[in-house]
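Before I ask anything, let me first share the structure, which is written out below as structure tokens.
Missing here: one protein chain of the complex. Every other protein chain is in place.
Let's look at chain A:
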Amino acid sequence: MSHSEQPLQGTENSFSETAKAEQHSAQASASSTPLAGASRRAVVAGTVGLGVGVAATLGTQTALQSAQKSQPKDEAQPPLIGQRVPFFGSRQAGIETPAPTYASFVAVDLNNGIDKDGLERLLRILTDDAAHLTEGKTPVVDQEPELAQVAASLTVTLGFGERIFEIAGVKKPSWLQPLPAFEKIDQLQQQWNDGDLLLQFCADDRLTLAHAQRMLLKDVRSFGRVRWVQEGFRRAYGSEKPGQTMRNLFGQLDGTVNPTTEAGTMNEYVWGEADSLTPWEDGGTSVIIRRIHMNLDTWDQADRPAREDAVGRKLSNGAPLTGTNEHDVADLSATNELGFNVIAPYAHIRRASAQKPEEHILRRGYNYDMPVSDASGFSEHGQTSGGVSNSGLIFASYQADPVKQFVPIQRRLAELDMLNTWTVPIGSAVFAIPGGCQPGGFIGEKLFA
């Protein structure tokens, strides 16, 4: 997939082709351009931790480390080996952390007999292994310790389904339940829905991720069973400037209007510090994982103007059709010479725009592209199979309160959104994400306080 077929009209620093060409130097030097570019969309990785890396994007982190060393970096040291995201802190990593290349979302169903003591034991060992692995260290029972040595920005994030609260005997957050049905669009398949416990793995190295997942699922084995696994990817580490909005398999920039750390909106909407929101526990938030089938065959039938019209943004750089640069605010009232709205009534960004102050979510999605075999022909509108591919988006949305923040947006989109022409939700799950922990503690410990 060509990254940008047209010359960019804008010259916005972060997203110009010139800046893109410099991205590789971000790892090797501390020139000001990569630093400025990275900080533009910088995201704080956790709130407590060690060293300068904590409050920096991964790209900035590398650049800062380079800057601090007057001599050149060790030439023999590949960049991802030491790339670590702090595990411990008041909030779990893997949410505000810049999204690395690969993700695997694993939902687990716990065995019937698990009691509160068993749940605590499970969470303690998961925490222990996750803490080791994310630091590039070998967990105690790791039989492939060499695989643990490359951290590659690995994060492990735990989420709780309703049953965790039942087992713990603690009142669940009121919003923790399956989303209401969106009957006009949903074709949910049970194999991608719900779950008792979420394990979210993200890393820039697929082997690191596979090993971490294997280690933790061995921990889980005597407590439960794997319900579903959703694997996703973005552009590889080094292919783009850090902090750049990801592209989905439709070729769209996906996640332009996201909360950011610099603007304080991450704290407001993801961590529930906005006036109308309350985090379910200190450092806690929620994740909604919607599996969105994308029909690439029918998308192929839409030409570029139709594609841009459906969303209300330019494909080249994600700018609203009323603007020049990606982060220009869309002018929803603008009309063309014929009197029609420039951003159509059915355009995705119009329908998704917040109607209440709290209607903001953090999208941290991943593409999926499942292998197919014995595949041929075209997939028709509304179909979720057929054709020569099986592709889509793992839509991962983080917000303090799914019912207040996500559901109103999704209701409007289900009612009217031209993008629905090519997309079908086929899975849906909601998890409460507990706060982080300090060394010696464990994720979810507040349920046992």
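One rule holds in what follows: a residue touches a chain if its C-beta (ideal position, glycine included) is under 8 Å from a C-beta of that chain, and two chains touch if they have at least 3 such contacts; residues count from 1.
Just so it is clear, contacts and distances are computed from a predicted model.
Trainee: What is the missing chain called in its UniProt entry, if the choices are "Histidine kinase", "ATP synthase epsilon chain", "Copper chaperone PCu(A)C" or "Carbohydrate ABC transporter membrane protein 1 (CUT1 family)"?
Mentor: Of the names offered in "Histidine kinase", "ATP synthase epsilon chain", "Copper chaperone PCu(A)C" or "Carbohydrate ABC transporter membrane protein 1 (CUT1 family)", the one UniProt assigns to the missing chain is "Copper chaperone PCu(A)C".
Trainee: Given that one chain is not shown, which residue among A:125, A:154 or A:246 touches it?
Mentor: If we include the chain that is not displayed, A:125 is the one touching it.
Trainee: Determine and list the chain A residues touching the chain excluded from the picture.
Mentor: Interface residues of chain A facing the absent chain: 87-88, 111, 113-114, 118, 120-122, 124-125, 127-128, 131-132, 135-138, 140-141, 143, 145-146, 149, 218-219, 221-223, 439-442.
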